[in-house]
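Missing here is one protein chain; the remaining ones are kept as they sit in the complex.
Per-chain numbering from 1; labels A and B assigned in written order.
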Amino acid sequence: MDPYWVIFLKALVMSVLLLGGFAYLTWLQRRLLARFQHRIGPNRTGWEGLLQPIADAIKMIFKQDVTPTHADKVVFILAPGISVVFALVAFGAIPAGPANSLFGMDPWIVDLDIGLLYVLATTSIGVYGIFLGGWAANSKYSLLGSLRSSAQIISYELGLGLSVLSVIMIAGTLNLREIVEINVWSVSPLLWPGLLVALFAFWISATAEVSNVPFDLPEAEQELVAGYITEYSSLKFALFFMAEYVGMITASAFISTLFLGGWKGPGFVDALVPGMSEWPFVWLFLKIFVLLTIFIWLQASLMRFRYDQLMRFGWVWLFEIALGAALLTGAVIAFVL
Amino acid sequence: MLAFAAIATVMLIGAIGVVTLRQPVHAALSLVGTLLALAIAYVQLNAGFLAAIQVIVYAGAIMVLFLFVIMLLALDGEAPAPSLTWLRPAAWGAGALALVAVLAVLARDPIGPASPAALLEVFAGSGAEGVADQLFGPMVLSFHLVGVLLLTGIVAAVGLVQRRAGQAAEARARAGRAGADAPDAPPLPGREPVEV
Partner (left out) sequence: MIVPPDGLVLGGIAPALTLLVAAATALILGTVRADARQGGAVALLGLAAAAVFAVRNLVDPGAHGATFGVQWVVDGASAGLAVAILVGTFLAVLLSWDAPVARVGDRPEFHPLLLLAATGGIAMVHAGDFVVLLLGLEILSLSVYALSAWRTGVREGEEAGMKYFLLGAFASAILIYGVALTYGATGAFDFASIGAALAAGAPGPLALLGGAFVLVGLGFKVSFAPFHQWAPDVYTGAPTPVTAFMSVVVKVAAFGALLRVASEAWPATVPSLDLMLAILVALTLVVGNLGALLQSGAKRMLGYSAVAHAGYLGLAVLAAGQGLASPTTVVWYLLAYTFMNLGAFAVTHLVMHDDPQGDRIEAWQGLGARKPGLAIAMTLFLFSLAGFPPLAGFFGKALAVRAAFDAGWSSLAVLALLAAVVAVVYYTRFVFAMWFARAPRAIEVAPSDAARWAVGLAAAGTVAMGLFPDVWYALVEGAGAALALVP
């Protein structure tokens, strides 16, 4: 294990990277969405608009910070902090390469035996930020938005947890590093149907967890103004946004790690450059990038669910599908292999 | 030791907050803080699995439901008319008594800091695998009974929630028996999930 100051340094670097990732994810999103809609998007500030996120950040910082009169001040300030902290913390367990590949250090913050549960646990705490933010603002739009979104996130956590079961059963471990090393797809082709369904269910649940389209009810600008962030402004507003985008990045990294081979590259690239599939960071970044692009693609293509559809889909369909995948995988492991 | 002292302080402050804060949401948040601190204490004891479960189950699920209920009831922190005035002093008294008892036990058998080796021994097998070995080995019957218990809870809850539907049906039946033109019974909500 690395010395403590190294771990601390790595955590700091990771946070900065994630925050930078958030800023440029907004740029990517705006440019891509513009393309999808036959527009050009922000391209004035810097080359191809690359300085736009920085300009936005400066603007955000200097905006007036309004706290509603009847707001619960402590909780009002606490809520965005909770959101961001737990969104950042969740990333820590995800490995980005083989051991000792980061200048002789490990390319992860912590290597936990229960890494998978750790990610689930920290993301499940993140819901408090949304929940409390909406409540503390003392406004009905905020409260409705926060109730909706926490109900949504809690409901889809079930699908998330159940679809992970297939991976856990095949890998036989909760350690994310070991899950990547085992590579769940290589165990047996008989397990592929269960894994595919689990991947499908997990992806949908993760989309709902990060409130991406078509599950973006928490904000639903047209109906709820902006949901739980209605009363927030300036930096606190930015923090909530940050938490959401970091959540998207974490979700992409988590999907890659569990289902798509994590930091490993496909085997055939080793024929081009020997050892290429073992390169740290590269493959994970690539996978996260592709998954994020798909998230943005969804934003441009799909309509929002109605609230009752969302709940019915979560409880009646996704829950059963994820459960079915777990049962299928379990049955194959128990009776065939 | 220093880390433990810090965590223990957080836990104590949180616990005191739970009972002293007037605003129910603040009290619940205090409890969340206590639970998270407890999870960190578990990590320090090398019981990571327990810590993760603690966070997922208590902080992530149960407390969220608590907050949901508090918010839906819209409790504004004003205490209801005290119907049982003796309860509050009695509760403080009982708490003080418990504190004295704990301190007395501590005074009799002081607990020194445990050696890391001893801690590792105590928490050996408290990881996911150790718990699974217990759950699916000697405790397999209890494991399944917990499943039955959860099923019972769900069936009971659904049955009670359906009462509105039952009331409407009864009203209609009564109207039918009377043979009179009773005002329309409220529409049957059916088996839709209740919208928040």
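Methods note: contacts are C-beta pairs under 8 Å (C-beta built on N, C-alpha and C of every residue); 3 or more make two chains touch, one makes a residue touch a chain.
Source: prediction; values computed, not measured.
On the side of chain B, the interface with the absent chain consists of residues 136-142, 145-146, 148-149, 151-153, 155-160, 162-170, using the contact rule stated above.
The definition used in the following text is that only the chains that are shown with their structure count from here on.
Remark: chain A and chain B have CA centroids separated by 28 Å (rounded to whole angstrom).
By the touch criterion stated above, chain A contacts chain B in their complex at residues 72, 74-75, 112-114, 117-118, 120-122, 124-125, 127-128, 131-132, 135, 143, 147-148, 150-151, 154, 157, 174, 307-308, 311-312, 315.
Chain contact summary for the complex, chain B toward chain A: residues 23, 25-26, 29, 32, 36, 48-49, 52-53, 55-56, 59-61, 64, 67-68, 71-72, 127-128, 192-193, 195-196.
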